[in-house]
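Report on the structure given below.
Entry: chain A
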Amino acid sequence: MSVLENVISHYNHWITVFLMVSGLFIVVARGNMVKKLVGLGLFQTSVYLLYISPGKILGGTPPILAPGLTVYSNPLPHVLILTAIVVGVATLALGLALVVRIHESFGTIEEDEIFASDEDDRP
Partner candidate 1 sequence: MNGDTLIGLALLIPLIGAVFIPLTAWNPNLRETVTLLTAASLFFMVAAMAMRVLDGARPELEVLEVLPGLRLAFEVEPLGMLFACVASTLWIVNSIYSIGYMRGNNEPRQTQFYVCFAVALASTMGIAFAANLFTLFLFYEVLTLSTYPLVTHKADENAINGGRVYLLILLGTSMVLLLPAIVATAVIAGTLDFAPGGILSGKADGAMVGMLLALFMFGIGKAALMPFHRWLPAAMVAPTPVSALLHAVAVVKAGVFTAMKVVLYVFGIDLLAGSGQNDWLIFLASASLLIGSLVALTKDNLKARLAYSTVSQLAYVVLGAALATSWGVIGGSMHIAMHAVGKITLFFCAGAIYTAAHKTEVSELTGLGRTMPFTFAAFLIGSLSIIGLPPFGGVWGKWYLALGALDAGHVIVVAVLMISSLLNIAYLLPIPLKAFFGGTAAAGRPAKIKEAPLPCLIAIGLTSLGCLLLFFYPGVILQLLQLIPLR
Partner candidate 2 sequence: MREHLPALQVVIPLLGAVICAFLRRGNLAWALALAISLIMPVVAGLLLQQVLSSGPISYEMGGWEPPFGIEYRVDVVNAFVLFLVSIIGAVIMPYARLSVAAEIAPERVPWFYTMYLLCLCGLLGITITNDAFNAFVFLEVSSLSTYTLIALGKDRRALLAAYQYLIIGTIGATFYVVGVGFLYTMTGTLNLSDIAGRIGSIENSRPILAGLAFLTVGISLKLALFPLHLWLPNAYAYAPSTATAFLSATATKVAVYLLLRFLFSVFGVGFVFNELPVSEVLLLLSLAAMFGASIVAVFQENIKRMLAYSSVAQIGYITLGVALANKSGLTGGIVHLFNHALMKGGLFLVMGAIVYRIGSVKIDDLAGIGRQMPLTMCAFVVAGLSIIGAPGTVGFISKWYLAAGSLELGLWWLAFLIVISSLISVVYIGRVVEAAWFREPSAAARKAKEPPLSMMGPMLLLVASTIYFGIDTQLTAGIAARAADILLMGLK
């Protein structure tokens, strides 16, 4: 198997990596708190792909016990990711709620403006 084939056959992982890195980049590079959360969401979503794509078996059917169906996809990753999605939504909701409160108290959601107002609070 050539390198190229190897790369192409793992295309699902490449997508995961791309999403993950771009998500992290947004979190780090953006000063806007909402945008940061968007990046965070992207970052989390990439993991869903990481779990689900190996669970798919080529030629397999949905995991239903029925006569004639012998090869089916692994259901567990889907269940896990369902949980992870719930967690992700909760995180996003809490994050946005915090941003709203921050906006109420500081009048801005740009990190550099906030830090400029409280110089000594940089971590």
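Observations
Everything that follows uses one rule, which is that contacts are C-beta pairs under 8 Å (C-beta built on N, C-alpha and C of every residue); 3 or more make two chains touch, one makes a residue touch a chain; residues count from 1.
In picking the candidates, the idea was that all candidates are chains of the complex that A comes from, given by their letters.
None of the values given here were measured: they were computed from a predicted structure.
Only one of 1 or 2 makes contact with chain A in this complex, and that is candidate 2.
Within the complex formed with candidate 2, the chain A residues making contact are 20, 24, 27, 33, 36, 40, 43-44, 47, 50-51, 54, 77, 80, 83-84, 87, 90-91, 94-95, 98-99, 101-102, 105-106, 114, 118, 121, 123.
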